[in-house]
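Questions regarding the structure given below will be posed in turn.
Right after this comes subunit A.
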Amino acid sequence: MKEEYAEIIHRCFRCGWCKLPTNYQDFNCPAYLKYRFETFSSGGRMWLLRAWLNGDIATSERLQQIFFSCVTCKNCVEACALPNIKDKLVDIFIAAREDLVEKSAVPPPVRDYLKAMNISGNPYKKPQAERGAWAEGLDIPKYAGQEYLFYVGDVGSYDEVGMKMARSVATLLSDTGVSFGILGEDETSDGNDVKALGEAGLFEYLAGQTIDTLKARAVKKIITLSPHGYNAIKNNYPELGGAFEVYHYTQLLGLMMNDTMPKGTLNKKVAFHDPCYLGRWNNEYWAPRFALGSIPGIELMEIDRNMKDALCCGGGGGNFFTDVLGTGKDSAAQVRVREAAETGAEILAVACPLCWKMLDDAVKAEDLEGTIGVMDIAEIVNESRR
Partner candidate 1 sequence: MDRIYEKIADIVGSDYVSNAAEELYLYSRDQGVQQARLPDYVVMPNSTEEVQEIVALANEEKIPIVPMGGALVLSGLTIPQRGGIVLDMKRMNRVLDVNEKSHYAVVEAGTSQGMLQAYLKKHHPKLKHSVPDAPPVATIGGNIAIHGSGHLSQSEGGFHTEMVTGLEVVLASGEVVKLGSCSTVPKWFSRAPIPDLAGLFMGWNGTTGVITKIGLKLFPSPKLKDVMMFMTEEVDSITDILFRIIDTEMAEDIAFFVSPKPAYFDGFQLIMISVVANSEKEMKLRLELIRESVRDYIETKEAGFLPLPPYMKVKLVDAPQKNLSEFADVMKGGGFEYVGAIMPVESIPEAYRAGLEITSKHDITYSMGARVVGRGHCVMFYYAYPFNRADSENVETVAKALEESNERALEIGGIPWKTEISGQQLILKRMEPATYKMMTKIRKLLDPNGIMNPGNWEVQS
Partner candidate 2 sequence: MYDLKFDPAICEKCKTCDCIMKCQYINMDLEEAREEQGKLVRGEDSEILTRCVTCYACEEYCPYHNHPFYLIVERQEEKGVHPVPKPIEKSQVVMMAPRGRIEEKAAAEPVINLCFFPMLKGSIAGKLYEGTSLILGSDIFCNLMFLHFARNSVIKERLPAMMENIMKYHLAPGGAKEFICYHDECYGTYTSWAPAFGMEVPFRPIHLFDFLYNRLRELRSEITPLNIKAAYQRPCSSRLCPEMDHFVDDIFELIGVERPEREYDRENALCCGGVLEAQQRFDLTEENQRKNIDDMKASGATHCVFNCPFCFFTLMGKVSERGMTPILMSDLCRMALGE
């Protein structure tokens, strides 16, 4: 545990501001929302961490579960009342995970994910050669000096839902004449969620590998499918030697739509779900809304807990792969889709493949099919132009 963190852990007052969003609507910490024990709130976790570092409690399975229940959504960072602690909260939880990883004291699903990442380079234990399979039939060129590299990431490359989203974004970029190429089977993991789970060494390895690949091809500008990849490349790669101009696809979409693209129409009520790694992590709340707002016919609605108050889908912090939090009425994704449906929106727009899958599953679990459907922004744009 870094000195910088160890010396402030005792300063958490456990006042509980971290449990709520800044508009107090409802519990906004996915771990606390699901489990409801004080131990699963950020403040509770801080106090347990202090006790653990002091040797007052043991490294039990439950403790591991508690430490790995954080989805790194940063609601606590947003809401914490203590200015000298708030910005470090999630970093501290990740640092605690690093300590546990070093001791190999992690819940089995975490161990399995890290093992798969280590051995296969992806969480699905699928072959590297299949990494470009999502682009089959789309006629997307390999990267060979085009203006942008379109970087897809693990979920976009191998998950059924993720691949669908990769295809819709790639199609959109193609149709609008953006000069881009992909790495296909040469693409390797960005490592963002490995880092979030506390495997710092593996993250550095994976990131280093990806940076090397990008540098070898003299890549300068990158468009990412997922906010997770965007976050790693933007915030963590520079200090590892990889400085790139990186955008999440929604950041270019609005400009493209108003500049070069002929517009279609879509008469639908749409609510946007802010992905944590774009919103609270990187302060980008506007670009996706600009893109959606540029489609004639769309009625853009706001969920009460929006922007910095958005309720995480529950897929961050590695939970998408480890499912430490599980499902149920109090799981973040299910709470979120109920909330979105209440606005009267017909479409819940997402900008992240992890959000998409989490929320789509939740719509089914909540029997809301027919009331609200999850679509990513590129798909919505494509739909409007059909």
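Regarding candidate selection, all candidates are chains of the complex that A comes from, given by their letters.
Methods note: a contact is a pair of C-beta atoms (placed from the backbone, for glycine too) under 8 Å apart; a residue touches a chain by one contact, two chains touch by 3 or more; residues count from 1.
Given the structure is predicted, the values throughout are model-derived calculations rather than measurements.
Here subunit A touches, in this complex, candidate 1 (chosen among 1 or 2).
The touching residues of subunit A, counted against candidate 1 in their complex, run 10-17, 19-20, 23-26, 35-39, 44, 47-48, 51, 56-58, 60, 62-63, 66, 81-85, 304.
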